[in-house]
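All protein chains but one are shown at their positions in the complex.
Naming follows writing order (A and B), and every chain is counted from residue 1.
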Amino acid sequence: MRLGSRKLLDRSFTSLGLVSILLVAGALVVLLMPIAVRGARAFVFRGTIEHRRLMLDHFGRGNPLELEAEWSKARAARQPVYDWITQFEQEWRSYPAAKRREYRAELDELKGHLRVLLGPPPGGERPVMVRDQYGQTRWDRAQIKLRNVLLVEEWDYSDPTQMGRRVLRPRATHFQGTALEPLFAYVETHIDEMLRPRWTFYWRFLFDNSLDAHFFGGIWPEMLGTLYLTIGAILFAVPMGVVSAIYLVEYAKEGWAMGVLRSCISTLAGVPSIVFGLFGLAFFINTIHVSPSKSVLAGSLTLAALILPLVIRASEEAIRAVPHAYKEAALSCGASRWRTIITVILPAALPGILTGVVISMGRAAGETAPIIFTAAFSVGPALKLWETFTQGTPALPWNIYSLCTEHQAVDEIRHVQYGMVLALVLLVLLLNGAAIVLRARISRKLTG
Amino acid sequence: MERRQVRLTRWLGSAVLLLGVAGAGAQETKIVVDGSTTVGPIAKAFAEYYMADHKDVRITVSESGSGNGAKSLINKTCDVASMSRFMKDGEFKAAVEAGVQPVAHIVAMDGIAIIVHPSNPVKNLTVEQVRNVYLGKITNWKELGGPDKPLVVISRDTNSGTYECFEELVMNKEKIAKEVEYVGSNGAIRQRVQSTPTAIGYVGLGFADKTVKALSVNGIQPSRATVASGIYPVARPLYLFTNGYPKLGSPLHAFVTIHLTPKGEEIVQSIGFIPLTVYSANAGQTEE
Partner (left out) sequence: MTELLGHGLLLLITSSSALAVLFIFFFIAKDALPFFVTRDAGVLDRLREFFTTTAWYPSSPSPSFGALAIFVGSGLVTVGAALVAVPLGVLAAVCLSDVLPFAVRQFVKPVVEVLAAIPSVAYGFFALVVFAPLLQEHGGLVLSVGWWCLVGPVAGLAVFVLSDVVGNRLATPRRGRWLRPLLGLILGGLATAGLVYVGGRLAGIEVGSGTNAFNVSIILGIMALPTVTSVSEDALQAVGRELREGAYALGSTRAETLVRVVIPAAGSGICAAIILGLMRAIGETMVVWMASGNAAQIPSPWYNVLQPVRTLTATIAGDMGEADHVTGSARYHVLFAMALALLSISFVCNLVSERVIGRATLKLR
């Protein structure tokens, strides 16, 4: 082959490698972008007056006087809408029967849409469900609901051999010539004054309890549950993992027994997470009854079994990386073997061990499958510490799943789902970031 | 070194003490609900409603499936098992052997609506036709009085209560064809049907909103009145099970009877299920 073509081959090989790296980085960006951007909207959004009312009513936040003033302005802006409806209802009585029935259904539909947009009309009884007590709390959702008020979707089935055609008509045409006709133009132009949107930074999303099955409020019980599970798993896994690592490095004599042990550890690392979940159910709950049913304790134990091999490997590596001279110096000073390990080797290996611990914390925090049968509740209050022994808890990973698949109003609470995913991803990435920084410092220290 | 150890012990000691004290200080009634994902929303809403008025009661709801709920009740690890099906014989037997007497409270009715894309001109199917669709015997809308388009048949996941109910009420012990597409949740079926003009699916009544078209079955439109009165053929009750009838006046008693109050009915309806009692004026509405 000519030298030129060999160079060309070389270059193209290099560029293929670069393309693959770019694709990997691209995948990361594509994955994280929507989560970051839309997750941020759970925290920063244009909140309407309904949001501020809700905050005052249920969390005691905001200035009641200011809000009252603003609320009266908003009410004044909404009043014409309700006036037109009352006027129309009076007019309706004089219509012929057939027309009356037709308008009844139309009016009910309109009132339903208005109720969703603005909340229950004044004067009526307070609805039971919190979601029915308020209008749209977010301006982006309000825009969608406004569209439903203004437009009607109809289907034209005139040709039975074909699929129907969609006809989008302004709702105003249905009420042409009635008292309701001006309502639609008014709502469209005055929606700002009715809902009074304002940029809101809702950082308490992380620390508020949820209200009405995550329609409103924050994700604190989930955050706390994840924290409990993670810390519990670490409490069980780290002592065992570090001791195992010490044994493997300092005491174990290589032989077939150690070979088996090592294979066991790597087998444990390869067990699918869902199998850990089944094992937790069959062993911790059904056999040794650590708790009567799902509990944080059982979940932590299951997660601990999952991260144990990670901790062992990281600690083993860290202990092996401690220079031999340290150990020899300590031993030659007359320290016992155990004392050498405690006072010399472990402190020197500590940053490395910590890196491993932090990474396994991230793993434990993000795992879903092991806690489905052992710890996860869909709804529950934030647990107190002593309750973790007997009770399950909501946790971020599980609730992300349950909110985006099982929830009644999946589409209405997308922002909560994204917010939860963002919180979880940030938590895990912060832990991993800490590990990366930690490791960089160690390598700097080791190299000089 | 030693000093550090002493400090550590002290820390540990005080932590244990704190735990004990705090544990003793907690005096509140706890109600644990476990079970079906279908009944879950009702239980969750009841829990929030009840806890808002009774700060000393804590209710947790776990949606881990009907089977899990029954098991928890039998192991006495939950107070209320929410189930979308009735207890099976074996479960009953095991319960009685464990000294648990399951009492069923029917909290609501759930109708299963057959839904199609709103552009679909078909309005009504018989149970027979629906069954044949799901058996794979009918594959074209033409056979159902619609346009000449192939059907896309969608079903809930086999592990859902909705699936079991559909299987029981519509399929008549015959097995759903394999080509049918399975979808994980009610919301997902709705979304799937919304975006596919030739699709047919079934969802809990609460999910049949304006974006899809609910067909009438045997000429009967699914609605609050037709389901509650039993005219609509594809409907089922939803249960809460307790161990014996709860002590009258206890929080547990209040919790499992919320659905009998007007507020409870409102909650049930607001979530999209059908309250048991329809004495109100709405009963006559469907004839229009």
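In this text, a residue touches a chain if its C-beta (ideal position, glycine included) is under 8 Å from a C-beta of that chain, and two chains touch if they have at least 3 such contacts.
Keep in mind the model is a prediction, meaning the values are calculated, not measured.
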item	value
Contact partner of the left-out chain, one of A:282, A:333 or A:385	A:282
Residue, one of B:88, B:137 or B:210, that touches the chain absent here	B:88
Full-complex contact with the absent chain, from A:107, A:404 or A:438	A:404
Residues belonging to subunit A that touch the chain removed from view	1-2, 4-10, 12-21, 23-25, 27-28, 31-32, 34-35, 240, 243-244, 246-248, 251-252, 260-261, 263-268, 270-279, 281-283, 287, 305, 308-309, 312, 337-338, 359, 362-363, 365-369, 372-373, 397-398, 400-401, 404-405, 414, 417, 421, 424-425, 428-429, 431-432, 436
Residues of subunit B in contact with the chain not shown	37, 63-68, 70-71, 74, 88, 90-91, 93-95, 152, 157-161, 163-164, 167, 173, 175-176, 178-184, 188, 192, 195-196
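Everything that follows uses one rule, which is that only the chains that are shown with their structure count from here on.
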item	value
Whole-Å gap between the CA centroids of subunit A and subunit B	24
Contact set on subunit A toward subunit B in their complex	101, 127-132, 153, 155, 157, 160-166, 211-213, 292-294, 343, 372-373, 376-381, 384-387, 391-392, 402, 405-408, 410-411
Parts of subunit B lying in touch with subunit A, wherever the complex brings them together	1, 19, 22-23, 26, 32, 34, 37, 40-41, 44-45, 47-49, 58, 60-64, 72, 75-78, 117-121, 145-149, 184-185, 187-188, 197-198, 206-207, 210, 263, 266-267, 270-272, 288
